[in-house]
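Removed: one protein chain of the complex. Kept in place: all other protein chains.
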């Protein structure tokens, strides 16, 4: 099939188990943030990815550490899956000196050059051209890295996407546009922001190959991402990967906000049934590689790891005020 | 045929003769500007439309005076065909108080509310959202006016086009995007700026109906424009009209600049053969409604009219310096 | 008249609802115009007072949609575009400073652009450098625009109404913390002229000119200074463009001293223009060098560990005034300590309840 990842994913059980593990880890991290946010020690806006784990996990599985990722306000999952350090992420959210950017940015500005998470930019669409620029640099340097621009459905309304896509396509640059369509921009449904038509028409109109996939099926995401990344890395030009998924919690903050009734109850219900972890667990259990014991062991391991990370992040010192004036000029 | 104007245009001879006349008028005006520019009395940048007459004529023929047009730096033809006054246009280019904007703007800022030429904006792409905004206003006011955004091929590289197109499509606004693809942005060929694919894919990806037409065949342009305008006016949403054409003179200024060799000689030669006036004249002569006498009479009439207009514009007084400080605030 | 104590956010909401109801040409555009809490509540129920058509959900496309609003304004609509942060409008900067600001000029007066663009300055709770900029001086650099910064609810309601009635593009810069200021606000529709600064407090020792949220800090400082016998005259600048400094000139003629307090950066800020004009026109009246406060010359950090010292506050303003007046250090120290004590244990990244008013 040309543009769509194949139906039932044919991923190896061992790999699927690993992806499931990563999704569970992400879920537990985000839920831990959500639970502890009320302590008012994480004093910055947070955009959680609960419900969208398969996208970050499936895409990052197809990447190398040396690949460059650029993302948005909703960056925790991308940061961690690209190889970022949990303690440094939490420390950043806690505003600590040990945070991945020394407390200068908070949750919306996670980055770690060592793992190739180059930047999180909270201006919608603004990180997309950066990814294309990194791809241009790699192309000129004859490196075989690729760049990834993570974006949400709303970024497809921003001119920046089109300007960057045109240039990437013109120059056949090694960049993957990884779009998580969670149907909403804050409280606003896609239907109120864009005409009804398939979103992959947009990159295709710029001569960009596009893949479309169930974004809650981590195997399918990974398979499509792998195809798209292979296409990109082989020098055939940019690719676009459309992942249909859903955000469970409020746009910004730790809570569920469905009492506000901006989304139909059935819609939310349907997507919760299609929880990425439920989808992968079902497949794994069917194939006999996951059972309660394995799942419990993973959870226990993560509880400890996450607790320790929170403890370290909370303990870490705040930066000195004087540091605020540094790094204005290189 | 869905998206393309039909092959040989079935336009009435009388109408075609009128369109031919208008093209001849435009051609003679622009050539007169070109010839007299060396006098250094028209002291502003001019972007002439010689070679592209069929687009302005064919589209404007399908419009009403009450429709709103927004255009670009290359605006003379649109201004005149929308119903603008030749003397006021020339006076503007001469920087005179009687100019259509009192000498404040020069050639790149022609406008005349009375004929619905609302604005010429010399920032590429920047007038497109204005046209969509005018369409929004008309829609809310339940007027049956439509808006037209004239644009060049380079404007398809600007994010502004996509942002405006998305909104127009979402709201099914009465706006026509009339794109003159003359293959160049200044000295740069389309191939160096955009990947190779059909340009109509771009509006279509936003759910916008598109027509594509030989932009040098005024009958075909008018027919397609008429279909597109009918579509728009009937409330079915925006339309995009792609007209393939060619600019004969330099990007900015009165001369032919082909000694600079940025365009292949054969390319230019081919397009000159397909001169919009030659195309229409051939058809008219074949149908027996045009002969040398008719043509000569038209020319003579226009020579007089243009000479008189130039004389009036040149004679008109310059504005007083004090006027420069006016109209900053309403 | 009974008192109606409401906050600025609510006052703006009333204004928008009343403006939209009385003039069907008023359009309200926003990303999230129909959110449960649209634009911090300032758009709540606006559609119910007007027609549903007047409330327009914007795609996330700032440049395009501001252009759309300008086009509609040229046709007689009165669009009010609201952005949750100043920064989002930077994508629409070209449309604002060319098409909106110059359409009247370049059309020889034919076009009018009765556009309002509301921009919110973020502060606190770790907003970070791209959600906290106060760029009034950048917009004020363009003739053709008006730029206003209401700080108080009654003012805000009337000034926003005047901005909507104004036939020119008006940039409204709303500090997020000002949304919480409360005061007595007239019921019903009214406008408040955009003619210039307002004197908030009389005094003879120094003229303090502050913008937006900094007006509140300046007032608090002035109150504390009064306890130490220093009488500061405080102006709420309100209108950054057109900049009308005649009242401030007169004040400086009396006090001989000028201190500006910017909500944005002090470098290339509004204070620079004010100090320059006063130095130019009231040189002989100045008895001490004019001074400016504002944000230091670096972006806004997110962490509460990095924020101390970043924002001018009442204590800093009092210190500065003390220094200008050469007041004995111990006297000022008392004032400053009192101000610091008033704040108590309150975290640095949340608004001090003091300033809520009612004013």
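Letters are used for the chains, namely A, B and C, taken in the order the chains are written, and counting of residues starts over at 1 for each.
By definition in this document, a contact is a pair of C-beta atoms (placed from the backbone, for glycine too) under 8 Å apart; a residue touches a chain by one contact, two chains touch by 3 or more.
Model, not experiment: these values are computed from the prediction.
Seen in the complete assembly, the chain not on display touches A, B, C.
Among A:163, A:212, A:227 or A:250, only A:163 touches the chain that is left out of the view. Touch with the chain that is not drawn comes from one residue among B:71, B:147 or B:194, which is B:194. When the missing chain is restored to the complex, the residue among A:138, A:180 or A:250 that touches it is A:138.
Which of C:21, C:272, C:333 or C:350 touches the hidden chain is settled by the complete complex: it is C:272.
The residue from A:47, A:104, A:204 or A:222 that touches the chain not shown here is A:104.
In the full complex, subunit C touches the omitted chain through residues 63, 87, 90-91, 93-94, 97-98, 101-102, 105-106, 128-130, 135, 137-138, 140-141, 143-144, 243, 265, 267-269, 271-273, 275-276, 279-281, 283-284, 286, 288-292, 297-299. Residues 68, 70, 100-102, 104-105, 109, 111, 113, 118-119, 121, 123, 126, 128-138, 140-141, 147, 159-160, 162-164, 166-167, 170, 326-330 of subunit A touch the missing chain (whole complex, contact as defined above). With the whole complex as reference, residues 43-45, 95-97, 99, 102-109, 121-125, 154-155, 157-160, 185-188, 192-194, 257, 260-262, 317-321, 323-325, 328 of subunit B touch the missing chain.
The rule is short, and it goes like this: only the chains that are shown with their structure count from here on.
Once the centre of each chain is set as its mean CA position, subunit A and subunit C turn out to be 37 Å apart.
Touching of two or more other chains is recorded for residues 59, 61, 63-64 of subunit C.
Taken residue by residue, subunit B touches two or more other chains at 159-160, 162-163, 166, 170, whereas all remaining positions touch fewer.
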